[in-house]
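The structure under discussion is supplied below as C-alpha cells; questions concerning it will follow.
Rest of the complex left out; these chains stay put.
When the chains are written out, they are named A and B in that same order, and each has its own residue count from 1.
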Amino acid sequence: MSDVLAAYDRFLGEALPEDYAARVDHYRHDDHLRTEFQVASFEAGWLVPDWEPGLGGQGLSSGDALAVRVEGARRRVPKIHNVQGVGVVAPGLRRFGTPAQQDRLLRPVLRGDEWWALGMSEPGSGSDLASLRTQARREGDVFVVNGSKIWTTQARESRWATLYVRTDPDAARPHAGISCLILDLRSPGVDVRPIPRAAQSVDAFCEVFLDDVRIPADNLLGPLNGGWRVASESLEHERDMIWVNNWVEIAQAVEPALRRPDLGDDALTELGRILADAEAVRFTGLRTVFGRLSGRDPDEFFILKLLGSEAAQRATRFAMESTGVDGLLDAQLMEDRVESLGATIYGGTSEVQRNIIGERVLGLPRDR
Amino acid sequence: MSTTTASRVHTDPSRWRDLVDSDERAEFAASVRAHLGARFGPDAARACFDAAQPAEAWREIAAADYPVIGLPEAMGGAGSIVDAVAMVEAAGPALVPLPLVSTVTAWQTVAHAGRPSEGRAYEVSSERRAALAVVDGTDELVVLDGALADEVVLVDVRGAAVRVSVADVSDAVTAVHRHVDPGRPTAVLDRTRLSETVLADGRTDVDAVLAPARTVLAADLTGVGATALDRAVRHALEREQFGKRIGAFQGIKHRLADVYVAVERARSLTRAAAVALASDGTSDLSAAELALLAKAAATDAAVDSTRAYVQVLGAMGMTFEADAHLYFRRAQQTAPFLGSAADCYRAAALVRREDHR
C-alpha cells in the first residue's frame, strides 16, 4: 500500500463510524454525517488533496490525489452535499477570484458551510452558453440583472450562485460578451421556484427569476466578458471526478446481481457486458489522466460521458429487470432507474456527445 | 418450417384477415380512446401520487362493459379476444388508474382455460374487478394492478398439470407497492388466506394457459409505447434547437423511426396472437408461441419508446409535470409480469423448437 493510501485509510477509520462499510447504504445519505465528514476532510487535507494546506488539501501530486479520489469512491465515502460547490465553484474562485473574494468565499464553500448554485442554463437555450439572454447592464458600482435561469440545482438551499450573464450584447462572437457574476441569492429581485421532479432521486432543480437584481461590481468573477473561460476552466476540474463516480456507480448497480447464484446465462452475459463498460470507463479515464501527465490532450476523453451515462442507464435497467417482479417491491431500484434516465441528458445529451465525438475527434463536418 | 401437409395448409393468409380492424372494430377502438382519454389521462395518473386510485370511477368502466368485451357469451360477454385487445390498446393513452387490464387478463385466462373441471360455468360481471396471479413456488403472490381487485384468478404452474382457480381477495392483501406506478400498483397477496375454487386443471402447457393474459398485457404495452412515440414526435415537431426543429436532426429522427418499427412489430405480433387465440388452434403458429413473442416485443417497444420520450424531452422529461415519466412508469410496472422480454423470447424459441420436431 502506498503511504498516501495508508494515511487516507487511517483518516477514514477515524472519520467514519466503525460499521460504515457494513451499513454504507444507510450512512451514505445521512445528512449529519455528510456534513461532518466534509468538514473533517477539509480540515485534514483530504477534501482536495492536491491543493495546499488550509484549502482542504495537503499538496499531493495529481497522481496521488487521483488515487485518493478513486479509493474514496470505491469505499463509498459520504457524498458531498453541494457537490458543484466543491467541484466547480471552488476551483473557479481559486483560479479567477480576487484575494478579497477568495478570503470571503473559499473556506465556507469547501467546508460546506455555504452552498452554491450554478446559474447557466436558460429556458429555450440548451447548455450552450452562447445563446444565453440574461442581461446585465452596468450602473455605477453595480450590475443590474434581468432574466431567468432554469435547471439550477439546489438553488433553494444555496446562499450563492455563479451567474452567467450577457454584459456585451454587441460582441462579435456570442461567446465573447458573457461575464460571470457572484450572486447573493438573498438579494432583492431574486425569485427561486423549485421544479417538481419525476422521482425523489432526480436532482432538485429550480427556476431562478431575476428582476432588476443589483449585484455589486466587485462580485465580478474573472475578467469582464471573460465568462466563457471562467465556465470552461471551472468545469474542467470536475472531469476526473465524473468518470470515477461513474465507474463506481455502474459497478454498484450490478453488485446485488453478483450475489445471486441463480442468474441465467443471458443475465450473466449482460452482466459481463456491464462490467466491461464499468472497467472501460475506469481504464479509459486512467488513460486520459496519464495522457495529460505526459503532456497530451487525449481524444478518448470524449467517450467518457457517453459511455459512462449509457452504461449507467443500462446497469439500472439490468438491476431492475434481472430481479423480475420482485424488482417492483424494492423502491430504491426504481429510484435508481428513473435517476439514470437523466444521466444521458444532463451535462450534454448523448446526441450532443455523439456530435462532439464525430466532429472534434473524428473530424466529420458540422451540420447546423 | 416443417413441410408436412398438416402445417402447410395454415399459411393461407386469409386466416389472418382479422389482423386489420374492421370498420366496426376501428370505430369501437376510437370510442374507447375518446372516452377513457377524456375521463382519465396523465393528470388522473399524476393525481395518484398524492391520493388513492379513484376507485369510484370503476362504475363508469363497468357501465361501458369494457371488462367483459371479448368474453364468450356463456360468461356474459360478446365478441372475441381480438376486440378485447383492440380495447386495451386503445386505453393506452389514458393511463387508466384502475384495474381494467388486470381484470381483462384474469377473465380472458378463465375463458380460454378449457372446460371447467367441475362442470361449473363461471359467470363474471363488469362490476367485479379482478387480477391474475401466477403461482410458482411461494405463497407470497406478486400481483399486477391487484390493489383494488375483488377476486384473483390463480394459475398454478407448480405441478405437472396447470391448475386455474379463482378466489375472493377479501383480506389476503399483505402489501401494496405504489412507488413504480401508483395508478397501477403491485399488490402482494398471501395465498394461504385465499379460498380457491378450481376452474380447470386438465392443461399441461403453461404457455398455452398464459397466452391470453400475455396477449392482453402485450396490447397494453403496445398502447403505452405507441402513445409515448406519438407524444415524442409532437415534441420533436415543436421544440427548436440550433435554429431548427429537433425532429429534423437524424439523431432524433432515426431514433423515433426505430421506435416506430418496434411499436409496429409489437402491434403485428399482438394482433396475430389474438387472432390465433380467437381462431382456436387453426393457425400455423401456436397461440402460445405468438403470445410469448408478442409479450416480448411489446415489452421492448414500451420500455424503449417511453425511454426515448424522456430523452427527446431533455431535462424537461425529468420533471414531475412532464408526462413522460408517467408513461415510463406504466411500462416499467407492467414489463416484468408473465416473463421479461428475454424470458419470453427464450420460451418462444423453446416452443418453436418443440413444434419443429
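In this section, contacts are C-beta pairs under 8 Å (C-beta built on N, C-alpha and C of every residue); 3 or more make two chains touch, one makes a residue touch a chain.
All values derive from a computational prediction rather than experimental measurement.
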item: Assembly formula (labels as shown, counts from the whole structure file); value: A x2, B x2
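FYI, only the chains that are shown with their structure count from here on.
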item: Mean-CA-position distance for chain B and chain A (Å); value: 40
item: Residues of chain A that touch chain B when the two form their complex; value: 121, 126, 150-151, 195-199, 202-203, 205, 266-267, 317, 320-321, 324-329, 331, 334-335, 337-338, 341-342, 344-346, 349-351, 354-355, 368
item: Partner chain A, residues of chain B touching it in the complex; value: 142, 144, 175, 177, 179-180, 186, 188, 241-244, 249, 251-252, 303, 307, 310-311, 314-315, 317-322, 324-325, 328-329, 332-333, 335-337, 340, 342, 346
